[in-house]
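Of the protein chains in this complex, all but one are displayed in their positions.
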Amino acid sequence: MPGLGARLGRGGATTTLASLADSDCIVIMGSNMAENHPVGFRFVVKARQRGARVIHVDPRFSRTSALADLHVPIRPGSDLVFLGALVNYVLNSERWNQDSFFREYVLHYTNASVIVSPEFRDTEELAGVFSGYDPEQRRYDPTSWRYAGEARPLEGERWPCRPRIEPERDPTLQHPNCAFQVVKRHFARYTPELVEAVCGVPRELFREVAETILANSGRDRTTAFCYAVAWTQHTIGTQIISCCALLQLLLGNIGRPGGGILALRGHATIQGSTDIPTLFDLLPGYLKMPRAVPEHATLADYFATERPATGLWYDMPKFMISLLKAWYGDAATPENDYGYAFLPKIGGDYSFQSILTMMKDGVIKGLFVMGMNPAVGGQNARLARQALANLDWLVVRDVHEIETASFWYDAPEVRNGEVRPQDIKTEVFFLPAAIAAEKDGTFTNTHRLVQWHDKAVEPPGDARSEAHFVYHLGRRLKELYAEDESPAGQQIRALTWDYPTVGPHGEPDLMAVAREISGYRFADGRPVAGFHELADDGSTACGCWIYAGMVTPEGEHLAKRRRGDDRASLDWGFAWPANRRILYNRASADPQGRPWSERKKWIWWDPEQGRWVGYDVPDFPATKPPDYSPPPDARGLAAHPGTAPFVMMLDGLGWLFVPVGLLDGPLPTHYEPWETPVENLLYPAQPRSPVAPVFVRPDNPYHEIGDPRYPCVITTYRLTEHHTAGGMSRWVPWLAELQPAGFVEISPELARELGIANGDWVVVETARGSAEARALVTERVQPLTVAGRTVHVIGMPWHFGFGGLATGGIANELATLVEDPNSLIHEAKSFTCRIRKGRLREGERE
Amino acid sequence: MGIVQRLRHHIGLVPNPVSRATRQAHARIRGADVSVSVCPYCAVGCSQLVYTKDGRIVDIEGNYESPINGGTLCPKGAATWQLVHSPLRELRVKYRAPYSDRWEERPLEWAMERIAQLVKETRDATFVHRDERGLVVNRTLGIAHLGGATLDNEENYLIKKLFTGGLGIVAVENQARI
Amino acid sequence: MPELRTWRHRRAPGEPVSAETRESYYGLPVIHGPHWRWPIVFYFVLGGLAGGSAVLAAAARLVGGDWARPIVRVGRYLAFLAMLPGPLLLIVDLGRPERFHHMLRVVKFRSPMSLGVWGLIGFTATAFLSLLRQAATDGLLGRANVVARLARRLPDRILAGASLVPAFFLAGYTGVLLGATAVPLWARNALRLGPLFLCSALSSAAAALSLLLGSRAETARARHAVERVERLALVGEIALLEAVRLGSGPVIGRPLAEGLAGGAFAGARASAMGALALHLLAAVSPRWLGRALRLVASLLALGGAFLLRSSIVFGGHRSAEDPDATFEFTRASR
Partner (left out) sequence: MSSTTGVGRTRARPGAFGFLTDTTLCIGCKACEVACKQWNQLPMDDFGFTGMSYDNTGDLGATTWRHVAFIERIADREGRRPARLQPFQSNWLMLSDVCKHCVNAGCMEACPTGAIIRTEFDTVVIQQDICNGCGYCVPACPFGVPALSPLDGKAHKCTLCYDRLRDGLEPACSKACPTDAIQFGPVHALLDRAKARVAELRAQGVEAHLYGDEALGGTGGIGGLNAFFILTAPPEVYNLPAKPELPQRRVLPGFLTSALAALVLGIATVLAFRREKEGHRA
């Protein structure tokens, strides 16, 4: 999310699946779209039939590659070099420099002309780190990355905010320190030759990709990028995505039909679960979770630190106070900061990986697992199971008895006698869960579309929805704390928890929850029409401001709308924000508000009506004219000119250079994966991310760079036939039979070297653990020549585990805990291992 | 059918001896109730039609009306019926006491009450009102939650609201992180 | 876990894709083979025996004189007895035996199996009537009762003439039935299998009759006659076996050259040739030796009929599993 968020303003996909059908070129990179999003892929096929070019950049030749025009085999973990080289190639290409479209787009819609602080030093100057690096703390002080120019405090604010920034600009883009020139210099060494050396991609092939993308970007043509977790799951995952955003900004592909960046998410509502986050560092609507620091001590402190003077986030108090009203109701008053003190303050990293180590170290004593399977899906899965075994209690809610529920008697280490159930103290509850068809509610899909699903039948047996479980748990706890005057008691007592119940099982009324999420006037409960109606005086309540208006004042839930059409399908479901389908769609028109071309028109300014019109809901103030120029003291959105498409950004512009918001630098820079067989050819002195959070502990050993014991690169992935850690597929006979066993894909070259025949048993090993699987010897995997030597890549689906019908070695047994500093997402797409023929004998461990 | 025609049908000239079952064949969703659902697997968001008869789901298939899937489904989506009716699906509460080597079946109500008690015990033992610097933090690190990307938005909202807003549980994470 | 599929991977699962397998699909069968096993082999052998015996009995009744009476008598009894297990074997072989009567819903002229059912019924009828007639003649039904009287009224010659058609049909239709499948070995030999089975039916029936007629002097002429038929049928059988072998070619004919089915086929050829050779040898041998040689020859001919049906049926299984054979057949057949 931060990859797109830092440059464009929002972490969500900028476009829709259907819009891919309008593309002239689709680059699928960091994703195996045909396999993992088959139905989404039909729009790629549609575009393909209309003549679009499809390029698949991926280590393996997959079912996506089979329908592509070009398959570019790339070493896992080298994506940023490829993208950086595209940036370099584009900036030095004839087409980009001659076609006025690119310059016009970049000049008006990006911060290319902004002058960067003279204190800034690039990685090219400091041998692989940016200025402000503290090697002791392994973190950056980003002060030197700021814009040159003043920051002016604003006065007369009811709620405080950060000072307003007024940077210097050079519209000629010639100033050596303008963002454009800084970017150009930064990527100067990212050449086709470097791509060949680092990625293993022949330079001619790279050139062909670059030329295809260039030829299919411009006034009349658009190129779209699709990515998934094969970009995310790297220590530099955020920067890979951000590099793509940078490239798409330079090519003028953001905010336009058939363009943009489509983030392909893997779960039914993984987008929704970040919008309404079950994540430790966020509150609903991407409000930051307050931290235990003096800067967040009070609500006013929080705003003074987090709230910008310009852009849509200026309205943050409206969103935050409405959230506090939704949660604490009458207990949220102006006098008590609307209950801000009730909100817990975070004091560290409680991300997934940290939770595992906190469990293992005995800090966390009780755990709820709802629809997740960390015993298989958790990195360093053995550590994950040890962590489960160290809990006092564990509640697992799922449809099948997944490995996370059965680890205490069925895990490999229990089966081989290393651990006995009698030694595991964890008190385990397995509660059967309901399935979507058995409950009301909404999912938010990969392009931010919220859709309601009806309850068709009551869940069978003891199966209940999570809403039922959480609601009744909360009800019981409120009863238990009814008389408790302690701070802990006050917190739970302040919470509003009075949803009506319906049906034979006393399910909470989901429409009541939906109304709270969507927002309402506190006094009379009337739903608000949108986030523009939210107030910062406690008169409105709203559980998630970006979903505001989803329940209309008339009481209709917009996610229940089911009228599709051939274009944006604005009457099918509800897309946040405000039902906008293509984000930043102001950029689909030129600075004067006219469509860039007839073929690519989407929204445009209608001077007669005095508003933006078109096929979509404008992601822009509807009546702000293109020639609007903000007065000097304007705040919020009013401070953006009529040409600024990126409403969430401080200056309304897409950022080529990111002065704030990223922890590992203002520009994407290639670092090798944490475990890699080769040196970093760009920065020999700084081979790996200087700021990646690491978990240095005996139960999480790392391989050194080029460790001869672990010469192969392994990448993990999913298959069409299964879903994530298998809880919803390995137990389902029709799916299990399609891919009944765990396997690793290896090239015939490697197979020959190791004497492995197709179908043989093999064991893959890392310092963390081993996994047994069947060998699938296939030419679809190929050894790559990197830095003059052969690197063997092996692939392993990570679905499999010891439970269910389709079983196999756990790929995450091999993976390690190491994170991207921005997203705190682990690195599963590239690490090192060794592979041997044979079986994992009972009890055999390193 | 006339006797001549019937004979013709049965002596191999027009070899089409249609049986009674064939004459009565019809789709099992004829006359079924239909609800609109969303596929529970990946994030494409395919619309599904759930056909029910007598409170039982008889069929789940794609919804033609959807601008996303237009009636289609992938193998996982097409298997949703079996996810619901999986022979391996668990329908009872299972409980494993500390150090035990077996599951025991327990009533749902009992489990809910026991879990609520455990939450209170652990929370009370680990709740921090002010941190070492004196800042009000109102949190507990003793309890964590994992999961959410396969749940509903409303459920995630209730989880976040109760666990974080009401109980001070900060270690709340889901699959978006992995 | 339900284990279901009716075929097995011919190659070991997981064999790598090689250049060799590129033009087929991992060496997997293209078509589904038949499920027919021993009951059907026995049905084929017994059907041949029954049909052949009925033919001999009818021919003897029509053109033979008194000397041929034993042939008529033994042939009719044998035809009926050999036919008796037939329907049972067929019903046992059905996936749903209780539905055997569904076979009687239709008559389909292009389905040898449908025709076979009706043919078997026709054969049963004539064989049964012939049996009754014969039993009445032999006095087995008694003298004064109604059944015996009615049976004696049956027109013997007409009955013999009428039984010829179903008898030949029963002896030969199974070959046509096999030929009308996609199994390359059978399909390639569609024109030869019927005649081959007919020859084998006649030779085995003749052999059986000659054995049953024994070495008594009063049946010597009858025995000589059937042995002559046996020799003629063996000549035809040997010629057709060679035609099948050569006509199948190296690829489609592989099951007749390799494995158990190949062994059975070789055995069938050897038996037929051996039987013929022994018969010829017997003609120039002393009387006592000749009798022994003829005995062995007839036993060989009977065994050969069994080996022939086994090799063709089980060779068909092998053939169906072989994609090369299927492709050979479907490339060349036009």
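Letters A, B and C name the chains as they come in the text, with residue numbers starting at 1 for each one.
The definition used in the following text is that a contact is a pair of C-beta atoms (placed from the backbone, for glycine too) under 8 Å apart; a residue touches a chain by one contact, two chains touch by 3 or more.
It should be emphasised that the depicted structure is a prediction, and the values quoted were computed from it without experimental measurement.
Peer 1: Taking the whole complex into account, name the chains on display that the unshown chain touches.
Peer 2: Missing chain, whole complex, touching shown chains: A, B, C.
Peer 1: Specify the residue from the set A:223, A:491 or A:720 that touches the hidden chain.
Peer 2: Spelled out, the listed residue whose C-beta touches the missing chain is A:720.
Peer 1: Among C:89, C:106, C:154 or C:251, which residue is in touch with the absent chain?
Peer 2: The missing chain is touched by C:106.
Peer 1: Specify the residue from the set C:159, C:282, C:297 or C:320 that touches the hidden chain.
Peer 2: C:320
Peer 1: With the full complex in mind, choose from C:183, C:207, C:276 or C:293 the residue touching the hidden chain.
Peer 2: C:183
Peer 1: Mind pulling the chain A residues that touch the left-out chain?
Peer 2: Its contact residues with the unshown chain are 34-35, 38-39, 41-42, 45, 48, 61, 63-73, 202, 205, 208, 719-721, 733-741, 743, 748, 758-759, 774, 776, 778-780, 782, 805.
Peer 1: Please output the residues of chain C touching the missing chain, sorted low to high.
Peer 2: Against the missing chain, chain C presents residues 1-7, 9, 13-17, 19, 22-26, 28-36, 55-56, 59-60, 62-65, 67-68, 93-97, 99-100, 102-103, 105-106, 108, 110-114, 116-117, 164, 168, 171-173, 175-177, 179-183, 186-187, 190-195, 197-199, 202, 221, 224-225, 228-229, 232-233, 236, 316, 320, 323, 326-327, 329-331, 333-334.
Peer 1: In the complete complex, which positions of chain B touch the hidden chain?
Peer 2: Residue positions of chain B that touch the missing chain: 10, 15-22, 25-30, 59-62, 69, 71-79, 81-82.
Note that only the chains that are shown with their structure count from here on.
Peer 1: In terms of C-beta pairs in contact, which of B-C and A-B ranks higher?
Peer 2: More C-beta contacts join the chains of A-B.
Peer 1: Let me have the rounded angstrom distance from the C-alpha centre of chain A over to the C-alpha centre of chain C, please.
Peer 2: Going by mean C-alpha positions, chain A sits 73 Å from chain C.
Peer 1: Averaging over Cα atoms per chain, report the distance between chain B and chain C in Å.
Peer 2: Using C-alpha averages as centres, the distance is 60 Å.
Peer 1: Of all residues in chain A, which are in touch with two or more distinct other chains?
Peer 2: Residues 805 of chain A touch two or more partner chains.
Peer 1: Send over the residues of chain C in touch with two or more other chains.
Peer 2: none
Peer 1: Which residues of chain C touch chain B once you look at their complex with the stated criterion?
Peer 2: Touching chain B: residues 105-111, 114 of chain C.
Peer 1: Across the complex, what residues on chain B touch chain A?
Peer 2: These residues of chain B touch chain A: 33, 35-48, 50, 52, 55-57, 60, 65-70, 72-80, 82-84, 86-103, 108, 111-120, 122-127, 129, 131, 133, 135-178.
Peer 1: Where on chain B is chain C touching in the complex?
Peer 2: So the residues of chain B in touch with chain C come to 9-12, 15, 17.
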